[in-house]
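One structure, as structure tokens, below. Some questions next.
A single protein chain has been omitted; all remaining protein chains appear in their positions.
Chain naming follows the written order as A, B and C, and within any one chain the residues start at number 1.
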Amino acid sequence: MTIRVTVWNEFQHEKKADHAAAQIYPNGIHSTIADFLNAAGFQAGTATLDEPEHGLTQEVLDNTDVLLWWGHMAHGKVEDAIVDRVQARVLAGMGLIVLHSGHFSKIFKRMMGTSGNLKWREANDKERIWVIEPAHPIAEGLGEYFEIPAEEMYGERFDIATPDELVFVSWFTGGEVFRSGCCWYRGSGKVFYFRPGHETYPTYHQKEVQQVIINGVKWAYTKPAYVSQVVNVPEFMK
Amino acid sequence: MTIRVTVWNEFQHEKKADHAAAQIYPNGIHSTIADFLNAAGFQAGTATLDEPEHGLTQEVLDNTDVLLWWGHMAHGKVEDAIVDRVQARVLAGMGLIVLHSGHFSKIFKRMMGTSGNLKWREANDKERIWVIEPAHPIAEGLGEYFEIPAEEMYGERFDIATPDELVFVSWFTGGEVFRSGCCWYRGSGKVFYFRPGHETYPTYHQKEVQQVIINGVKWAYTKPAYVSQVVNVPEFMK
Amino acid sequence: MTIRVTVWNEFQHEKKADHAAAQIYPNGIHSTIADFLNAAGFQAGTATLDEPEHGLTQEVLDNTDVLLWWGHMAHGKVEDAIVDRVQARVLAGMGLIVLHSGHFSKIFKRMMGTSGNLKWREANDKERIWVIEPAHPIAEGLGEYFEIPAEEMYGERFDIATPDELVFVSWFTGGEVFRSGCCWYRGSGKVFYFRPGHETYPTYHQKEVQQVIINGVKWAYTKPAYVSQVVNVPEFMK
Partner (left out) sequence: MTIRVTVWNEFQHEKKADHAAAQIYPNGIHSTIADFLNAAGFQAGTATLDEPEHGLTQEVLDNTDVLLWWGHMAHGKVEDAIVDRVQARVLAGMGLIVLHSGHFSKIFKRMMGTSGNLKWREANDKERIWVIEPAHPIAEGLGEYFEIPAEEMYGERFDIATPDELVFVSWFTGGEVFRSGCCWYRGSGKVFYFRPGHETYPTYHQKEVQQVIINGVKWAYTKPAYVSQVVNVPEFMK
């Protein structure tokens, strides 16, 4: 069965003609990601902030096996009701992959129970991403490490729930480390956070980054043993 | 330094003279718990739902090292602003111990990112609580297991974030198991969930249960290396 | 690519005509397991204690993606050099699935760093195996729990390294619980322990048990990102 993916992007930076992101991702980050996912054999569509219900209707989510999330400057504009819907769908078995600045998104903070805080610096740091768990399926095909020549730095402490599986740790030129590939189980679903992807760098055009995201989709896809139903909750307990 | 504890209770059942809970805990579950914590050398106060700000003012929280939480029939009445405040205080280093039916509390679901769902049955099951991690400080003094003669049953699957440390697993007469002692790191604070304590049973009068809660307070008390500050977040990212 | 499996069995009980195991597994437990694995599309062979090098030559191991291990009464007869060889192969990327009484095998204790100790009782307990992590691939197709009508009881505390992923917890009639499905990462390989399978019960003929083992093989199969090489170790450090 083909895995059905929806790539969500707030799609704000790329609409500004004079923004660096518009040069690198002329059709938006989501399109670039959906393209390489479709080329890899998934059935990938997109959704963006400005669409009705942010493009994430119940029907769209019900037909999504794995949802990717990229957001940066408009986290606050995502409606709480949609966040509720996405969370419920993850707990019911959908995979969720949160990318880069999505660490401050409502849905990520919701799934973690934490602030998502971290250190950051835009200074063209080199990022070297070390594979910590070589047997993890998300690391397949990578070797010991790979490098991104220039990226925004993200540094610890990253305020997340302790990862259930820690796949990557990044080294940055300026002296920071970062848990850059983290996996969690949540309900009958799974969550994967992957650090790279600042909008002013061509990161999602890089082969290794694409490989990680492809691997991540395969890992996050679940056929859960069951979905825990909250039934018969008395009114007073809600 | 003496550990400062606040025991929060919704304190609803025990106010009804004809309720079983009123016989077992005439001054409320919180008073019983605070009493044995004070006797153990902590400085324990209480707070309840019906007090202004549910008794959890910023000042109270700032002077609390470890907060205990018991709620059951009034989860929905806890104001979101207070939940925000408690979460922020946990992330800044306060310990949080959630008891029994607190699994459906707003604060617990907030810290987990999950529904808190589980199976339950009131049928006087015997509960046998097995110590899975004998070297964990929360298990100190317990032996291989201890029993509660009659309790409400809670069964898997318990919809929680994977515990960072799993201390206890319960066996119930009727065929269920339950991860009944679970630990998590969140921000610069810690969270401990402990299963027993239905209001119609004298569970919090039992010696082993008191021992676990005493151990839990010691474990949850933190002197964090630092508190992660969210500073300089641009407006557009909020 | 077809996953290549070797099912290792000490194959002692089943050779005794008057032993219950000989009735249930006339060609040995290994044959029964290899048969259903082959039927599931894997390429499964077998190896046993009495073969030269216990059937686990370097060539056999080099051509094995996932090794299953069943042993009970002859752990001490397994040569240390073969255990070294199996461990090295796991660290280099082979999957290892240890079944039932293999908890006391040299290879399992080697991979854990612990004694493998547990409680046991042969008294026809009913075992109810609860799925704790519904999104885990080893739980695929199972539902909330399944039962084995009669089995040997294994009880906590199970002296293992903390599982990296806890998939199943068992309930037994007599009052015990057990972490019955446990996953670990070791080197570039993976280890899965699955509890059921006493030789005097038809456990490996049961559909759900076969499903778990099939799922386990898929999970344990790795295409590691790399294999950590110990190179240039000075003589004095060996």
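The rule is simple: contacts are C-beta pairs under 8 Å (C-beta built on N, C-alpha and C of every residue); 3 or more make two chains touch, one makes a residue touch a chain.
Remember, it's a predicted structure, so these values are computed and weren't measured experimentally.
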**Fill in**
Which of B:Gly93, B:Gly155, B:Pro196 or B:Gly216 touches the missing chain? It is B:Gly93
**Asked** Which listed residue, C:Val7, C:Ile29 or C:Leu91, touches the chain dropped from view?
**Response** C:Leu91
**Item:** Option from C:Leu67, C:Met111, C:Ala135 or C:Ile213 whose C-beta touches the chain left out
**Value:** C:Met111
**Message:** Can you say which of A:Asn9, A:Gln87, A:Ser170 or A:Ser188 touches the chain missing from this structure?
**Reply:** A:Ser170
**Fill in**
Across the whole complex, the chain not displayed is touched by chain B residues 93, 131, 133-137, 139-144, 164-165, 185, 187-190, 222-228
**Message:** Residue by residue, what part of chain C touches the chain that was omitted?
**Reply:** 72-76, 87, 91, 101, 104, 110-115, 117, 157, 159, 161-162, 164, 184-187, 226, 228-230, 233-234, 236-238
**chain A, residues in touch with the chain not shown (by the definition above)** = 128, 130-134, 144, 155-157, 162, 166, 169-172, 175-177, 179
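In this section, only the chains that are shown with their structure count from here on.
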**Message:** For the two copies chain A and chain B, what rotation in degrees overlays their C-alpha atoms? Round to the nearest 5.
**Reply:** 180
**Prompt:** Over half shared or under half: which fits the residue numbers at the contact of copies chain A and chain C, same or different?
**Reply:** same
**Message:** Quick check: how many Å separate the C-alpha centres of chain A and chain C?
**Reply:** 35
**Request:** Would you mind pulling out the distance in Å between where the CA atoms of chain A average out and where those of chain B do?
**Result:** 32
**Asked** If you look at chain A, which of its residues touch at least two other chains?
**Response** 164, 185, 187, 226, 228
